[in-house]
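Structure, as structure tokens:
Here the complex is missing one protein chain, while the rest keep their positions.
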Amino acid sequence: MSGVIDLLFWAFGASAVVTGWLVFRTDSMVRAAYWLMASFVAVGGILVLLDAQFLGLILILMMAGEMTIMAIFMVMFMMNPAGLNPMTMVHQHRASIISGAGAFIVLALVALFANFLAEPVPTGAEPTVDLGVELLGGSMLVFETAGVALLAVMIGAVALVSQQGRFGDAEAGSLEPSLETEGP
Amino acid sequence: MAALGSALAVFLATVLAVGAAKWAGDVLNPVTLTIPERVPFAGGIPPDYHAWNRFHIRWYTMALLFLAFDMEMVFMYPWAVVFIREGLVSLVEMMMFILILLVGIVYTWRERGFSWA
Amino acid sequence: MARARVFVGLKETLGRLARSGPIPVFAVTAADAINAVRDLGLRREVEIVATPRHASVLLVAGRFGEGPIAGLSQIHDQLPLPRLTVRWNGEVLAEIPQARLVAGDVVELVDRLLALDAEILAGALASESPLLPDVDAVEWRGVGPYGHGGSGMTGGTPFGRPLADRAPDRDGLELDQLPVSVGPWVGALPAGLELHVKLQGDLIQGVEVGPKVAVMAPVDAFVRALDVPTPVKLLEVERARHHLRWLADVLVVHGLSALGLWALRLAHDLSPSDRSEVERLLSAVRKSGVIKLVVGRIRGGVVSPGVVGTGPIGRAAGSGDDARLDDQSYQELQFQPVIGETGDTAARWNQRMAEVVQSLDLAARAEERTAFGSGCVEGPRGLIVSKQPPASASLLEVLPTLLTGLEWGDAVSVVWSLDLDAFATSVVLLPSGTET
Partner (left out) sequence: MNALASVVFVALVLLVATYLVAVIDATIMIRVSRGRGYTGVWMDPIARAARLMMQRGSRTERPDLQVWFLAPALLAGLGAVALASIPVAAAVHVADNGAGIVLFGAAMLQVMVAVFLHGWAANSVFPMLGAFRMAAAGMSMSIPFSLALITTALPAESLSVGAIIVSQEGLWNVVRQPLGLPVYLITALAFSFWGPMQLPDAADLAGGTTAEISGVALLVWRVARIGVLVALSAMGAAAFLGGYLGPVLPGWLWMMVKTAGLATVMVWSGHHFARMRIESVVFLGWTLLLPIALVDVFLSGALTL
């Protein structure tokens, strides 16, 4: 059993890295977005292997929507969205190589030298339940604040992009009729 | 976890089997197509342009709203599991959370964010 | 060798199984064959499909003008193998001389189709080879730095076609505007209508009507009634049948193919006694929500009586114009036209559905009365005056204004609600001896 799990871990790990790399190798915006999703799905698989089934699956669930939005907005705003003419997805080579290599070294050092707990998850532990209790108990304030933050995000997004407002076209100023000033 | 292993096996097996079926279909009827046979169909007149373009979605407001609500869904799942255990507190807390988000929906609806831009 | 035998055996079995199902047919239809093709759709042996990619048979029905038919060779090549072309009730095709000629009614056509299909499934008959030459429309292979025809980020003709250009939009974003030619032969639009549409996203920013296909004028009971007084009963049943057939088409476009088939079946042998059955159909159509929840929600698509003042379109917009009011027989029957108000897409649906019932009612009371015959008739699409193009011909001029700004699906709904005829979609050739 543990042999299979090891195998799956390496398979998921390798696919996460390879698909992540493919994000930058493709010319198509849609492919890039969904390669990224594939990478997240592989990470979700690793989370499941770590017995965090809910977190792993919810990652896969969420990324379907999020990456579709990413694909759609990239298609909407990028020139040549399908990559019919070859182009490069990587820019600022020197800076990205340095930061990439730096991040890799730091993470590798952490992986090699950090003192990880070797405790397996106790049998009978229910991570989903613990998560729920935490949300409603200790982290209640954080959770409700997240609600307010999400509301702010929504209103901000709508205010920025909505073209036809309540009081007519946004470009016309969207003034409430009672506030209409005299003259043109 | 073993259950999810089975799920993975089912998924991969179906995808592979379907792939094999399509491969068999291509073996039965080898695909060699001429250029006109590959022209996209829109009623008989060949297209002048590639269909792939900067596609203007008319519901971008809704797409942004979806991002926020997708986050909210993540909280709902663990909440549902501990709902009875935590009792009234959980109901009130989640109601507060949802009511805050509903303001966003009402605002978007008032700004006509759900109709085609 | 053994493997080849297995494949042959497998193909034979599949062919035998496939024969018991419907033959998918893609139809290219001239005006005088539209009703025949609709009747063909009633047969279980045949299924009319919306795209050539799903079809086994290309059916070219009815009489066209001389010369090649726009888009026909292209569509022929878009059919997957094994494919077959059948020419029904018309001359030999210049572009597909090997097409099998069939003359006769639906029964004969279906018999011939079944025989040909069985042969082709058994491999006894070779599939038709492509018509168009296997060459690129635009030189692109080996062109440019990557050999794919493109240049820079968006320039050139990568893989044979350019990329769309940007255009400003009503919401201030400047994104790509994709010019597409839709039609003349696509299930989503009336046969023969070719639209050059500028799409930004799924929204239409501009419409031009493409070149028209030449077809022979269809002759129906209403055209004959121009010269000969015709029984009211016959005319009104024909009118109801016409509207039911229109209903069948639009129901299919709105995803209600089963109800559409019911409408066709009713239209096929309609008589005034079918009124209760027709009302059941109409009630099912109303309950489907297609009028209130679908076409009723389209913003736009209003045709004012000033544009078309006659026929169901005019009456749906509040015009009281109806040639039947001036006819003595109809006066005796105390005919009063149904008149709508808004003139939008839903009003046109309601108008035609009300007129079906009204026509059946008139037909039931008409007894032996005859009407018209003096050069002017109230046809199912409005006033027909002999030797003049019908009013519906002018509908195409308003199409660009009607459709601009609509989402693609809404635009399709509006187009179908206009019940465009050959005079609108095509160049109509009259039989020799008659003037235009």
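Letters are used for the chains, namely A, B and C, taken in the order the chains are written, and counting of residues starts over at 1 for each.
Convention: a residue touches a chain if its C-beta (ideal position, glycine included) is under 8 Å from a C-beta of that chain, and two chains touch if they have at least 3 such contacts.
A quick note: this is a predicted structure, and the numbers were derived from the prediction, not measured.
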Using the whole complex, pick out the displayed chains that touch the missing one.
A, B, C
Quick one: say which of C:S288, C:T342, C:Q358 or C:T404 touches the chain that got left out.
C:S288
State which residues belonging to chain A touch the missing partner chain.
28, 30-31, 34, 37, 53-54, 57-58, 60-61, 64-65, 67-69, 71-72, 82, 84, 126, 128
Residues of chain C (touch criterion as defined above) contacting the omitted chain:
11, 13-15, 17-22, 24, 44, 49-51, 53-54, 56, 78, 80-82, 121, 158-161, 178, 180, 182, 186-188, 199, 201-202, 251-262, 265, 284, 287-290, 293-294, 297-298, 407-410, 412-413
In the whole complex, what residues of chain B lie against the chain that is missing from view?
1, 3-7, 9-15, 17-19, 21-22, 24-26, 28-31, 33, 35, 37-43, 47, 50-52, 55, 57-59, 62-63, 65-66, 69-70, 73, 76-77, 80-85, 87-88, 91, 94-95, 98, 102, 105, 108-109, 114-116
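The rule is simple: only the chains that are shown with their structure count from here on.
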As a test of understanding: of all chains, whose mean C-alpha position lies farthest from that of chain B?
C
Provide the list of chain B residues touching at least two other chains, using ranges where the numbers run on.
50, 52-57, 117
At least two partner chains per residue is the criterion; list those residues in chain C.
158-159, 163, 171, 175
Per the contact definition, I'd like the list of chain B residues that touch chain C in the complex.
27-29, 34-37, 39, 41-58, 116-117
Considering the complex alone, what residue numbers of chain B touch chain A?
1, 4-5, 8, 50, 52-57, 60-61, 63-68, 70-75, 77-83, 85-86, 89-90, 93, 96-97, 100-101, 103-104, 107-108, 110-113, 115, 117
Quick one: which bits of chain A touch chain B in the complex? Just the residue numbers, please.
4, 8, 45, 48-49, 51, 53-54, 58, 61-62, 65-66, 69, 72-73, 75-79, 81-82, 84, 126, 128-129, 131-133, 135-137, 140, 143-144, 146-148, 150-151, 153-155, 157-159, 161-166
